[in-house]
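Here we show just some of the chains, and they stay where they sit in the whole.
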Amino acid sequence: MFANNYPPPGTPPATLTPRGDRQPTIRWLQYDGTTLDEREVSDIADVFEGRGNGKVHWIDIDGLADVELLRKLGEHFGLHPLAMEDVIHVPQRPKVEEFEGYFFIVVQIPSWDEKAGSVSFEQASLFLGTDFLITLQENPLTDVFEPVRARLRSGRGYGRTRGHDYLAYALLDSMVDHFFPVLESLGEDIESLEDELLDRPTRESLVRLHALKRTLMMVRRNIWPVRELFTSLIRDETGLITHETTLFLRDCYDHAIRLMDVIENYRDLTASMMDIYLSSVGMRTNEVMRVLTVVSTIFIPLTFIVGVYGMNFETMPGTKSPEGFWICMGGMLVLALGMLALFRRNKWI
Amino acid sequence: MFANNYPPPGTPPATLTPRGDRQPTIRWLQYDGTTLDEREVSDIADVFEGRGNGKVHWIDIDGLADVELLRKLGEHFGLHPLAMEDVIHVPQRPKVEEFEGYFFIVVQIPSWDEKAGSVSFEQASLFLGTDFLITLQENPLTDVFEPVRARLRSGRGYGRTRGHDYLAYALLDSMVDHFFPVLESLGEDIESLEDELLDRPTRESLVRLHALKRTLMMVRRNIWPVRELFTSLIRDETGLITHETTLFLRDCYDHAIRLMDVIENYRDLTASMMDIYLSSVGMRTNEVMRVLTVVSTIFIPLTFIVGVYGMNFETMPGTKSPEGFWICMGGMLVLALGMLALFRRNKWI
Amino acid sequence: MFANNYPPPGTPPATLTPRGDRQPTIRWLQYDGTTLDEREVSDIADVFEGRGNGKVHWIDIDGLADVELLRKLGEHFGLHPLAMEDVIHVPQRPKVEEFEGYFFIVVQIPSWDEKAGSVSFEQASLFLGTDFLITLQENPLTDVFEPVRARLRSGRGYGRTRGHDYLAYALLDSMVDHFFPVLESLGEDIESLEDELLDRPTRESLVRLHALKRTLMMVRRNIWPVRELFTSLIRDETGLITHETTLFLRDCYDHAIRLMDVIENYRDLTASMMDIYLSSVGMRTNEVMRVLTVVSTIFIPLTFIVGVYGMNFETMPGTKSPEGFWICMGGMLVLALGMLALFRRNKWI
């Protein structure tokens, strides 16, 4: 629930502690409308090359284990130590912060774990300056930005002819797009659980429902701030974001609102599902009681009658007659059938 | 719950994918106070004719399967590719977006499916410019704007002498008007379910109640943003909307508020109905228990008494007397009647 | 719940359809500090007389069946067709709308139906211009404004020496005042239902509680917008409302806030009452169970004992002795009394 990845009280601010132990992958990409140059470099100093030549300059770093590398990067581009700290101290809330000359953007990219039926998040950090875009991701093994990179290579779409702000938009857009399949999977989970709860609820349904609520909380916590993030970017007054890109960001904002709508509906549904569970527990007690009551109510009077004929009075009507037993049995049968008919009329059986 | 009509992560923004496969119907309509010209055209180029001649120029396209047609339309009128994408990627949230020189408006028109007892929505998109109004609908088979068209033909009302903004208003007004019968049907559903819950609740009532809640969620999701939509249009500063039309939009806004009031009341009622269901489940357990208790409490002491007289002591009072049996039976009858009287006094039977 | 008084989709805006069939009553009243002239007229044209002579000019129309009359009225005073439509299409939400040269105000006046224990509303519409005040009411049989008229005739209070805005205030004030006795009656209803729920809840209590919730919803829907209504009038920038009258409107606003407070408390109370009902249902099951358990737990062991002595073993202790029976009975009595004592200690009986 609460990732215990926080600095112990007393740690100086802006302390960088390595995260994970895999060597980061560094991708360097420069392009304009006509040319595109892409390299995987091993020395961080290589990525400073070509800065300010008018081309779009994208540095993508996967993996946060090499603190020295991050320090050098921060120094060259003038990135604030507090921002660098937030890059490493994952998870941060999705947010945008304005610094002198650049934006610092944090987002959480969800992925759905089919087997566990749960959601995990990977943090991506963006630094958007006038002549650079730096992205940093937690996990060196996955590369959530590959589709955008492929699109740039192919030259399709608008991407190649626009600036750093449009590239940042494209990455944020792909981040928001990752939420849709996750919400779809959650929706399927909710529907299957709904059917289970209405049909045959068990203790396991309750455990699943509670787990679902927790997952929704986590997803919600990572979607809500996204709205504010886009609002801040759209209202940008620094000039880092062009008017044309603003239109695209507005589209993203719209998607984020739609995601929030869906999440809120999911929350309402799970609340309603808890009520269904509660009522179905009462319903089952009811059914059990009904069986007990039907059986008891039929046999208790009959047992009383046979008890009467078990009494040791010397004079009892019918005990001497040979048909007495059968008349008594017949009478009890009639009584039992009458009670069954009564129960059937009351819809108890 | 969650229409899985979203582009897969990695899709470039503003990608147009055809929706459905029916050939769209294109209606072209031009009018001013005195003349009205209406055509159904097959080539999209025909609808560009007469643009800017001072008449109201309405292009209505039913069906979103022909992507090429939409692209040509967008190019001629300078419509933003992101807006064109939202036209096709239904369902979008109701919204209004301001672009250079025109408004882009999305609304969801509800219709009540009598048999299923549920609501479905069809998206309508409007582009309102200075010299054109373009409307696009999902379904080529239904035409929700026909009443407005008929009114224009007949020349009744204010419509003919006013501009594009008034026409847009008339269409939005007809959209809002479609919600009223839907809410009425929902209200009838709620009332019948209320009666059922108070009278004779069953497991099916719970299923119906849950389905009703989901329907309300969906309707609510499509009404709430409408309020903001009208607020934006009323506060318009682009000059596309005249002051006189603003008064009419305010009327629509008022209707939307009224719809929201009703929806919120419906939500409160369904929440209260869940409580009624929960209490009625407890109530029924209660009744079943009462029957069991009454039957048991009467017969268990009687069975004890007959058991006593079934004991094999050689000396028991009364067993030898001929009237013993009848005295015993009479005593038990008196006991049973006494208990029945007691139960009746406690209102248990 | 949802008054189905809405125009069918496709109706042109501002269509006037008659409401009810009773001939309206038209009252014409003019006064200043010294003179007061009051007439009941039958031709609508008569009420236009004397307009603009510096006196307060109040036209009061009871009954909305004569559409022609309303059209003439609207034309003479330049009232917007949309406002006229709202006058007839009752119920509207309470609201104030600013038009060129006048305010259009809608309020709902409650009345308590003692027999049904429910609230009904009658819509009153006000047009407040520089030289006229027009009021329109639904029902020609009741006249909610009579007390104000009587006060004007008598010359008591401030009314006679002030303008149209003060008269409008006096009418709105009398409208707000009508809510107080209604809330008092609702409060009495809540208290009696509370006592019932705490003492002896039945299924009927639940029905009453649900009905009460619905009534509260309706009253709330008609009080909440009143607050905004007064805020708009107090912040008036058109000059139609003098500063002095603003002080009086602020007093009304204060009353409206107080009404809202009371309604919100009523809502909280009914929510709490539903919890009481739910717990009392569980409580009663509890009591029934306790009776069953006490009776069963006492008699089941006794029945076992008598069963033992009913066994057909040839050698059983005590069966041959003459006191055996009485010893056995005495033992069982002791056992039964012991169990009763145990139950009493556990507070079960």
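Letters A, B and C mark the chains in the order given here, with residues in each chain numbered from 1 onward.
The rule is short, and it goes like this: a contact is a pair of C-beta atoms (placed from the backbone, for glycine too) under 8 Å apart; a residue touches a chain by one contact, two chains touch by 3 or more.
Bear in mind the structure is a predicted one, so any value in this text is a computation, not a measurement.
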Report task. Of the identical chains, 3 are shown; go ahead and state how many the full complex includes. Result -> 5
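To be clear about the criterion, only the chains that are shown with their structure count from here on.
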Report task. Specify, for the interface formed by the sequence copies subunit B and subunit C, whether it is same or different in terms of residue numbers shared by both sides, with half as the dividing line. Result -> different
Query raised in the report: Degrees of rotation, nearest 5, to put the Cα trace of subunit A on subunit C?
Result: 145
Report summary line: Whole-Å distance, C-alpha centre of subunit B to that of subunit C, is 26
Requested in this report: Could you give the separation in Å between the centres of subunit A and subunit C, each centre being the mean of its C-alpha atoms?
Outcome: 43
**Report entry** For subunit C, residues that touch 2 or more chains besides their own
**Finding:** 310
Report task. Would you tell me which residues of subunit C are touching subunit B in their complex? Result -> 1-2, 4, 6-14, 80, 82, 85-86, 92-93, 95, 97, 99, 203, 206-207, 210, 213-214, 217, 221, 274, 277-278, 281-282, 284-285, 288-289, 291-292, 295-296, 299-300, 302-303, 306-307, 309-312, 316, 318-320, 322, 324-325, 328-329
Report summary line: Per the touch rule above, subunit A residues touching subunit B in the complex are 146-148, 150-151, 156-159, 170, 173-174, 177-178, 180-181, 183-184, 187, 190-191, 194, 198, 247-248, 250-251, 254, 257-258, 261-262, 265-266, 268-269, 272, 275-276, 278-279, 282-283, 285-286, 289-290, 292-293, 296-297, 300-301, 303-304, 307-308, 310-317, 348
